[in-house]
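Only one protein chain is missing from this complex, and each of the others stays in its spot.
Coming up: chain A.
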């Protein structure tokens, strides 16, 4: 570590102030810029961040500097950023040293909540667009997030070194879709470092400094937090006024609890302690908080006995996708629980509820911001904690508007949210059912328009608008029921467009829907863990598909098994598992006994673990095959 520091210092002494005795009072608000980089996946956000860090001397220039800010293994693998990371950069401009705070953001809209957190600490964004691919669905989503927050947007066209780069076309797209004059675009190659310095100059020139006064009372926004096993909660804060120093007593506006500041400083991106942080600056603070809950994202911190008006809080993360999570084997329950708890320490956007299934045992129902979020969570669970889990197919939260005053009184509210099909109220009890909707944006070459429209129609989508962002690429907006895109929509879209279509979505509220509860029966007996909520139009195909999967995964038995999908008392799909007609080992003499006994005893042991429905033995695998994500 020491070696690394020395090396970086010797390289950048003329650029950076004396890091060992950093006096943060030398950076008044006028010489501070807070900004984010936003981009579609793989457009080069993290590579640009690496270059900015190198140029300003925050990290040494080595070949291994690949996406320094992407700390999680899953982030490096998937080329996405999940957890927002922050780095303070010192930059010389016109003879002055500026403090540029780069607040990195997740690249996917599932994490738009994280994006909005980060954005609220910024005054501007760099909107990266790939010079070859042009505007993609997430570029649009990210643009609107920044636009609505009234931030300065600097369009940056990256990868101009690529053979097929066409920056001119991309500039035209930006002009057409975002109404930003093409002269404002900066053409760069983050990989080669081309024009990256110009990006920094423009950050200083175009992005306004934060509006914060050092003479005001101390007031800071908690925009992120991480958990460290040795030091407790590390909160990332943006100072909206005043100053804070080591030893100060601070108070959380949300909880009213007070803490003493043990350590604070800059993130470069590694923690770099300082004595004091001043208005407009961004950094970290460690103040003896034991749980992430104590550093709620969006909370306001102030000095003891010097209360301030709290900053407008953030909306709490809203779970859009739910999935059951169970240990592969119940003996792993405790280990999995501790793994889930550890992950949740660093991801407050996951919600958790205990759940249990007759087939899969004890587990949890987890709520995620979106599909990618769920996948990332699972992958982290597997990679970082070595836990093997069964994850059930995702479902969405439905709602029901209750019909009578009596029912409303019973539930304590008029509109109830249904996460578990077992709680689905009967039609006679409700005025209407509601399902969550999303506004989906698809950008694709126009050759695929026909196919995409057919796919979307099959997903009950309603087209909202469509326009050409250049001669060959079209942007189509659809309102989708969220349920229709949670399973395999994106994969289908990708494969039918040879990978050229991009897709993104944002919350679009709830709409009334013809929802029904579908049961699955084995020889007439309902299997409660398989009950599911579906749209009436999809009942037949969904019922048939699940019956087929059950047929494939329940082994033949000594009698015939009817596998049925039912709505109320009406059977809408049926498959038959024919009875075994022969199952006996042909040969069994003296030399076969040992092997035969071993096999039979294994089967007998296995039978103990089977779930018995009526007289049918159903192996756990069958439930897994039906319930899990494909």
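Methods note: a residue touches a chain if its C-beta (ideal position, glycine included) is under 8 Å from a C-beta of that chain, and two chains touch if they have at least 3 such contacts; residues count from 1.
FYI, contacts and distances are computed from a predicted model.
A.B. asks: Per UniProt, what's the omitted chain called: "Electron transfer flavoprotein subunit beta", "Radical S-adenosyl methionine domain-containing protein", "GATOR2 complex protein WDR24" or "Cell cycle checkpoint control protein RAD9A"?
C.D. replies: Cross-referencing UniProt, the chain left out corresponds to "Radical S-adenosyl methionine domain-containing protein".
A.B. asks: Looking at the full complex, which residue from A:246, A:411, A:451 or A:596 touches the chain that isn't shown here?
C.D. replies: Once the missing chain is taken into account, the touching residue is A:596.
A.B. asks: Using the document's contact rule, name the residues of chain A that touch the chain not shown here.
C.D. replies: Contacting residues on chain A, toward the hidden partner: 556-559, 578, 580-591, 593-594, 596-597, 600-601, 603-604, 606-608, 615.
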